[in-house]
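Only one protein chain is missing; all other protein chains are in place.
Labels run A and B following the written order; every chain starts at residue 1.
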Amino acid sequence: MNMKTILATSVASFCMAGAALAEPQAEVLHWWTSGGEARAVAVLQQEFASRGGEWTDMPVAGGGGDAAMTALRARVLSGNAPTAVQLKGPAIQEWYAEGVLADISDVAEAEGWADILPASIAGHMQCEGTWCAAPVNVHRVDWVWANKAILDEHGIAMPTTWDEFNAAADKLQAAGITPLAHGGQAWQDATVFETVVLGLGGPDFFRSALIDLDMDALTSDTMKAAFDQMRTMRGYVDANFSGRDWNLATAMVMNGEAAFQIMGDWAKGEFLAAGQVPGEDFLCGSTPGDGYLYNVDSFAMFEVDGEDAQAGQALLAELIVGQNFQKVFNLNKGSIPVRSDVSLDEFDSCAVTSSNDMAATSEAGSLLPSYAHGMALRGAQAGAITDVVTAHFNSDMSSDDAVQMLADAVANSM
Amino acid sequence: MTDTSYAPPTQSRGLKIALRWGLYLMLGVFAVWYLLPLFVMLTTSLKSLEEIRTGSLIALPREVTFDAWRTAWSGACTGIQCEGLQPYFWNSVMLAVPAVMISTVLGAMNGYVVAQWQFRGANIIFALMLFGCFIPFQVVLLPMARTLGILNIAGSIPGLIFVHVVYGIGFTTLFFRNYYVTIPAELTKAAKIDGAGFFRIFWSIFLPLSLPIIVVTVIWQFTQIWNDFLFGVSFSQAGTQPITVALNNIVNSTTGVKAYNVDMAAAIIAALPTLLVYVVAGKYFIRGLTAGSVKG
C-alpha cells in the first residue's frame, strides 16, 4: 500500500465515522483468555467491529473470575466502570441493587428475548422487571465423562443411579483402575457434591436445600446420604488428587488412567482438542438422577456516560443473543446456545443431548441453577456451603457432623 | 571481613580437606534445591505440548523447541488479542521505571531528614510511616480505588505509579534512614558551620556516598513493583495492564485448554528483567547491605 492509498482510506473512514450518529464503543471485562475461549470471544468482537463498533478488550483471568471481580469492584468504586462485564447468577441482581447496572430492556424487547429464552434462564437476566444482562451460553454441569475403552473392557454401562455408579467403581477399583478422576479444588468438590445432591434427593430436594437454603432440608437424612456418597467417592479418587486442575483430571480419563470424571461440559473441549470423538473414544452422560444443572455465562451492562458507549451496549446485547454468535461461540466453547431456535446440525452428540435435556427439564420444572458455579446463591452463601463440602471431602468428618456444620455455616452466612 | 581460614593447628590436614569437601557438597545441594523450580520451568518451556502430556514433568526435553517462547512473547492469547506478552511488557516498563525512581528519591530525602535532621517528633513520624510497610494490600484496594477516582487517575499508568509510590516510601525511607544513620552527625554539623544548607549538604556529601544503598533500594522496589499483580489488576484498564496481568491471563484460564509450555515460557519472560537486575546488580546488593543498611 502506498502513502496515497493509506491517506485516502483513512480520510474515507474518518468521513464515515463522522457520518454515523453514534459510534458504538465497548470496553469488555471478561475472563475468557485461553486459546479456545479467546477464539470464541473474538467471534463477538469481529461481529461488533463489522457493525462499526470499536471493542476494547479488558481480559482478567484467574480463579473462575475472582480476579476479574476484584478489578470490577475497583473500577466501579473509582467511577470508571467498564461498559460490559461478564457476570452471572444472582451477582447480576446484587450489582443491580447497588444501582450500577444499565437497563437494556429496549434491545431485549425488540429482539423478543422473552420468547426465545427458557423461562428460568430469562429470570437470571432480569432485575425488578427490566432486562439487565444478556445470556451467552448454557453449560451443563451435571455431566459424567467416561473412557469408552475401559467401560467396554469391563462390561460397564454408563450408570443411571448412584448405586450403579458405586458398583461400577468398585469393579474398576478391583481391576486396578482409578474409578474417578477428580481434582481436589474446592469448586470441583462442590461440583461433584451438587450432582450427588441432585441425583439422590431429586430436583425438589435440590431446590429446597441448595437454592432456598431450607434448614430442614439441609439437616435431613437425604443430605446425610449425600455426604455418605461423597465419603464413598473419596475412596474412588487416586492419592494425588489434591489441587489438581480439572483439565489434568480430564486427561486421566483420556489416557485411560481413570474411568469417570464428573465435570461441566467445558471438559468436552479437552477431549475434542486431543482429537477424541464422542461416542467412540469417550462417552458423555448426565450424572445419575433427574434434572439439569445449568451454568449460564452472561454479560451485564454497567451504567456509563456517553452516547457512543450506550450505543455499544445496545449493539453488544443484540449481537450476544443473536443467532450467529450463539452458534459459533458455543461450537468453540463446548456449551449450547441459550435460545432454542439455533440449528444444532454442526454440534456434536453431547451438545444435542444437552439441548434436548434442557428443553425436557425446562418443561418438567427440573431445569435448575448450579450452586457450585454461582448461579443459585449469593457468593457468601455458596461459599459457606463449599467450605463445608470441601472440608468434609478432605478429612474424615462424619456425615452427621457435616450436616450440622452445613446448617451452622449457612446460618452464619446470612 | 571475617577471616576464619586460619584454622587452629589442632585440626589435621585430612580433616580440613574433608570439611572443605563437605562444605562444597552442602552448598551444591542447596544450589540444586534453589535451581530445581527454574529447571522445571525451563525444561517444560522447551517441550512440545504432546511431550508434556505424555512424559514426566521432571525430565529433559526429548526434542527442544522454542515455539512456546515465540508464542509467549508475541502470539499467546491474553484475551481476544493474541499478541503475547509484548505490549504488556512496555506497560510494565513505563510503570516500574518512574515509580521506582520517584519512591527512591522520596525515600532518600526522607531518610536523610530522619537520620540527620532530627526534629521533635521525627522518630514518631518515621515509625508511623514505617508501619505502612506492613499493611496488607488487600485492605487498601477499595478505598484506594475510590481515591484514584476522585483524583481522576483511575485506570491510568500515573494512577498505578501513584499507588506504588505511596506504598513504597515506607520501605525506601527505612533503607535510606538506616544507611544515613551510620554517617557521623559531625559531618553535617561541620558543613552547617561552613554555611551549607539542607539541599547542598545532601547533594555534595550524602548523595556521593549513597550508591550502594541506592542499588539496594532500586532492586527491592523494582522487584516489588514489577512483580505486583494485585494493584496491577485492580487499578488498570484496557491498554494499561501490566505484564503480570497478562501473564495471569495466559496461565490462569479456567475452562480452556492449558498450554503448560507457553505458561512456563511466559513466566520466565515476565521474570527476565528482575532476574537480570539480580544477576547484574547482585554484587552491589550485598555490598550495599554491608555498607550499613542492615546495621539498623
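Everything below uses one rule, namely that a contact is a pair of C-beta atoms (placed from the backbone, for glycine too) under 8 Å apart; a residue touches a chain by one contact, two chains touch by 3 or more.
Assume contacts and distances are computed from a predicted model.
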Practice problem: Quick one: find the hidden chain's UniProt protein name among "NADH-quinone oxidoreductase subunit L", "Glutamine synthetase type I", "Carbon monoxide dehydrogenase" or "Lactose transport system permease protein LacF". | Solution: "Lactose transport system permease protein LacF"
Practice problem: Identify the visible chains that the left-out chain touches across the whole complex. | Solution: A, B
Quiz prompt | Touch criterion as defined above, residue of A:T161, A:N356 or A:S395 at the omitted chain | solution = A:S395
Quiz item: Quick one: which of A:L44, A:V76 or A:M230 touches the chain that's been left out?
Solution: A:V76
Quiz prompt | Contact with the hidden chain (one of B:L49, B:V181, B:L209 or B:A238) | solution = B:V181
Self-check item: Identified contact with the non-displayed chain, of B:V93, B:I125 or B:L209
Solution: B:I125
Quiz item: Tell me, which residues in subunit A touch the chain that this view leaves out?
Solution: 63, 65-67, 69-70, 73, 76-77, 91, 94-95, 97-98, 184-186, 189, 238-244, 378-380, 382-383, 387, 390-391, 393-395, 405, 408-409, 412-413
Quiz item: Can you name the residues of subunit B that touch the chain not displayed here?
Solution: 1-8, 10, 23-24, 26-27, 30-31, 33-38, 40-41, 44, 56-58, 106, 109-110, 112-114, 117-119, 122-123, 125-144, 147, 166-167, 169-170, 173, 178, 181, 197-199, 223, 227, 229-230, 244, 247-248, 251-252, 260, 263-264, 266-267, 270-271, 274-275, 277-279, 282-283, 285-287, 289-290, 292-296
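Quick note on the criterion: only the chains that are shown with their structure count from here on.
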Exercise. Just give me the whole-number Å value for how far the CA centre of subunit A lies from that of subunit B.
Key: 38
Quiz prompt | Complex contact set, residues of subunit A against subunit B | solution = 27, 30-39, 41-42, 45, 55-65, 67, 70-71, 73-75, 77-80, 82, 245, 247, 251, 264, 266, 269-270, 273-274, 333
Quiz prompt | Interfacial residue positions of subunit B with respect to subunit A in the complex | solution = 53, 77-82, 141-142, 144-146, 148-149, 154-155, 230, 233-239, 241, 245, 248-259
